[in-house]
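The other protein chains are all here in position, but one chain of the complex has been omitted.
What follows is subunit A.
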Amino acid sequence: MRSKGVMSGAVGLRTDCERLLQLFTETNSVRYEQFSALWRQTNFSLIHYGRKEARQQREFIEGAFQIVLNFLLPPYSFQVRVGALYLLYGLYYTQLNKPKVKIRMTLKTWCELVVFHQEVTEQQHLDVDFVFRTLRMDKAFLFTATPTQLIFGKKEKLPDDEDRENDQLKEQQSILPQVLGESLEQLQDIHEKYHNMKCELGGGGRPDPSLEVVKTGIAESIAEKIHKYEEWRKSTKGRTRGRKRPASEDESTMDEGLVESRKRASRIAQIKGKSYGTFAKVPRSIRYMQQETTTSDEDEEWLPSTSRKKGKGKKKIIQARTKKTPPRCKSPTQKIREETRRLIASAIQPTASSSEEVPPKKKPTPKKRPTPKKGKKKTKPKIKVKIEAEKRGKREAKKKDGRKRQKTSESHGEGTSSMSDSPKKAPRKSPKSTGRKARKKRA
């Protein structure tokens, strides 16, 4: 909640002000005409809009003055300070509040402003002088002891910080490509070497078809999948995820050498081990359903291929386990993770069946699925659709035409209900079927 509260303030204004002042400094003049032209060009007056109530506008404009006052103070060049003064003038007079919200000015800031004003008068910048005098004589300033009102315990973020935080929001990037970038390259190299060796074995330009067990272009397909995931992440709210990660981000960007990359690999392995090693607490009520953990199955996927080839009995056990465990709801991240894992696994452990990558839909799915929760979820939309269909039917029944139309509409309604159901079933099937495939491949 708190972060949202922050969002309601003058977020982003700093960037806008910086841009405007940047443009102003590029003109190499301190004339008001230049500034007002830029103001109009950027439609800066519109900045006040988007706030319904006066109190929200007040909150915004107070934050805005805070931001602009920063630019008025000495570390900035004379031109920026003039621009900031104009900006203050513009914001003060274009604000939508009636009566106008005053500019809070501490005595310290005021002293510096007076010095600045003297400088201006000495250099005979009449327009700057005029603007300052107008603000001053129009009682635009409120002389205060502190820059903002203070309340104990309520830590008010300076608008500055808000913006910076926001910048992070904007530039927020997934570290997936950074993490996987080099390893993907390595994978590509290894794959090429492997391909060349196969070619040498075959003697000809192309490897023997019996050796074609690995999908060509694994690295590309992984990259593509990551790219897809990126797009998905951008389209949805992936903020929290992005925030949790940056610790490993700078770590991964620092290094160049081989040794360090190895270190990183081990670190990543550690992180992975942690994330896969811990499983969520299961409520006591359904704990009996998870007698054997699901992760054991996944872990075995990662085991070296030699250990898995042994015996068919093990496979059966695995299958039995997976049947028992309730299917988990899978987020896109999980799916992608699984798929990449599967791909890598298939690369490591070449099997004959890997050529049939596209999942055929006809594969039979086990009927028993102990999922009380999912069942509920599934039934809901059905009812909705039916109701809608009924409504539609009634509506159409009213349209004078008697039974024929009603009948058709009913049939139509049923059709839609079944239609709408099918896609909801589909995603449930898919992870299972893919899992099955993976298992088959192992065999």
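Here is the rule we use: a residue touches a chain if its C-beta (ideal position, glycine included) is under 8 Å from a C-beta of that chain, and two chains touch if they have at least 3 such contacts; residues count from 1.
One rule holds for everything that comes next: contacts and distances are computed from a predicted model.
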item: Hidden subunit of the complex - UniProt protein name among "LAME_0H01706g1_1", "snRNA-activating protein complex subunit 3", "Similar to Anaphase-promoting complex subunit cut9 acc. no. P41889" or "Elongin-C"; value: "snRNA-activating protein complex subunit 3"
item: Contact partner of the left-out chain, one of A:F78, A:W110, A:Y194 or A:W232; value: A:W110
item: Residue touching the undisplayed chain, where the options are A:S29, A:Q56 or A:Q123; value: A:Q56
item: On subunit A, residues whose C-beta touches the chain left out of the figure; value: 1, 4-5, 7-8, 10-13, 15-16, 19, 32-33, 36, 39-40, 42-59, 89-90, 93-94, 96, 99, 102, 104, 107, 110-111, 114, 121, 126-127, 129-131, 133-134, 136-139, 141-146, 149-156, 166
